[in-house]
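Please read through the structure below; I'll follow up with questions.
Removed from the display is one protein chain of the complex; every other protein chain stays in position.
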Amino acid sequence: MQSNTSILKKIPPTPLSKPAKGAMGKTGTWRTLKPVIDLNKCTKCGLCWLYCPEATITFTKEEGPKIDYVYCKGCGICAEECPAKAIEMVREF
Amino acid sequence: MSKIIITTGNYSAAYAAKAAKVDVVAAYPITPQTSIIEKISEFIERGEMKAEYIRVESEHSAMAACIGASVAGARAFTATSAHGLTLMHEMLHWASATRAPIVMAVVNRAMGPPWNIWSDHVDSLSQRDTGWMQFYAESNQEIFDTIIQAYRVAEDPEVKMPAMICSDAFILSHTSQPLEVLSEEEVEDFLPPYEPPFDITDVDHPVTHGNIVWPEPRGDASVGYMEFRYLMHQALLNAKRKIKEVTKEFEKKFGRNHGDLIEKYKVDDAEVAIVSMGALAAQAKYVVDLMREEGYRVGAIKLRVFRPFPDEEIREVAKRLKALVVADRNISYGYKGISATEIESALYQLEKRPIILNFIMGIGGRDVKPEDQRKMIEAAFNIIETGQLEKEAEWYGLVR
Partner (left out) sequence: MTILGLPEEEYVMSGNAACPGCGAILSLRHVLKALGKKTVLVIPACCTAVIQGLYPRSGIGVPVLNMAFEATGAAASGVVAALKARGKKDITVVGWAGDGGTADIGIQALSGAAERKTDFIYICYDNEAYMNTGIQRSGATPYGAITTTTPILGKKEHKKDMPMIMAAHHIPYVATATPGYPKDLYEKVRRAKEMKGEGTRYIHILSPCPPGWRYDSKLTIKMSKLAVETGLWILYEIDHGKFKLSGPSKRFLDPSKRKPVEEYLKLQGRFRGLTDKDIEEIQRWVDENWKNIAKMIETE
């Protein structure tokens, strides 16, 4: 029998997880190439937002796309699909 | 109001599911269980029972569906036998680790090959380590009463673990006996409304159940996999206490007590006791009465609950005995009877242990008559006199 302050009293009887960013940690550390947006070239079409598998790109019509580098894994899809060639993959290390 | 009818063990299970007002039934036919789900289908199609019945395409799916229903807020029921139960094996682990308080009627049947549909306890005993509570009933009334009691124990906040209620193929499943059917109102008084271990349909508070848990505490996880397994173990230990409480309360309310973890019969002054599971436990009491008239100091123990195992309870009785006859309708190939090994392990703690005679008997439905049980008991008295135990486990009635 454990005391009332035991950690075992505070966890659910079966593992329940809550939706949160970073369920696999700060996945930006996986990256070797970093997408960098040239907002001068960007036409604000939103395709990078559309195709980002991870929802790490947020987008508004006014400000265009913004990348969350804490989690961006650097897959390069955004740069590949950008019709204006406004995203460059830059080596990080 | 309750009513008394004459009916089979299988129909008794069906009446119990109805009385417990289960919300979802998911089941697949298999002899000798089938008439349980046939009767439930009849209740539902007649509009006498308000439950969703999922006519699944396998027992594996039956248990998966019960798990889904259970965490979506429904009291779930299923029934199976032998190959159906062993096909479910993976899902039995899944159910207990989900902490889904599903109740299942198991009609014990031999495993093939060769095909054999008669009673044998290997099917359910092979599920020993799945985290399910296991009850073994000796009569149709006990099947009914235990299903009701099992829901109460399984759904208890301190337990939240599934339970199977086992009964012998044909000996009970297809044999009619008098049965007092408690009304839904009476049962409702005893069994509070179902509360799921968590509600997977609560979209305002979404949770993910069962994604990866690391071996060690890691990141913001304060515990690892092992701690969740400990909680399951503790829940079954809590169930020991709950089963005692619930059987007492049931007796107070309905006037019947089939024993809690074990049932003791005339063991107080006995030198020898015979341990049985299921229907043979009823016959053992009859044999004890006959032998007592002849002056034998003999008693009987019914192993009513196999998990959680009644180790203390058996020790308490066994320490006063000279010999214990353990009659197993099962075999663990390469060793001995399954309940005998469990009992021996429990008694190891005692300073003065009784001699244990293990009989492997009744396999694949082979008949075990009162005179057979009597011979087993007589053998124990002989050994007490001679002090010579030749074989730890004897295949009783084997043609050689």
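Which chain is which? They are A and B, in the order written, and residues in each are numbered from 1.
Just so we're on the same page, contacts are C-beta pairs under 8 Å (C-beta built on N, C-alpha and C of every residue); 3 or more make two chains touch, one makes a residue touch a chain.
Quick caveat, the model's predicted, so the values are computed rather than measured.
Undergrad: In the full assembly, spell out which visible chains the left-out chain is touching.
TA: The chain that is not shown is in contact with A, B.
Undergrad: Write down which of B:V71, B:L85, B:A323 or B:A340 is the residue touching the left-out chain.
TA: B:V71
Undergrad: Which is it among B:A221, B:L236, B:L290 or B:L389 that touches the chain not included here?
TA: B:A221
Undergrad: Pick out the residues on chain B that sit against the missing chain.
TA: 23-24, 26, 51-52, 54-58, 60-62, 64-74, 76, 90-91, 94, 200-203, 206-214, 218-221
Undergrad: Could I get the residues of chain A that touch the absent chain, sorted low to high?
TA: Touch with the absent chain occurs at residues 15-27, 30-31, 46, 49-56, 59, 61, 68, 70-77, 79-81, 89.
We adopt the following convention: only the chains that are shown with their structure count from here on.
Undergrad: As a quick test, compute the distance in whole Å between the mean CA positions of chain A and chain B.
TA: Between these chains, centre-to-centre, one finds 51 Å.
Undergrad: Over in the complex, which chain B residues touch chain A? Could you list them?
TA: Residue positions touching the partner: 97-99, 160, 197-198, 206-211, 213, 219, 222-223, 227-228, 230-231, 235.
Undergrad: Inside the complex, what are the residues of chain A that reach chain B?
TA: Per the stated touch rule, the residues are 7-8, 10-19, 23, 25.
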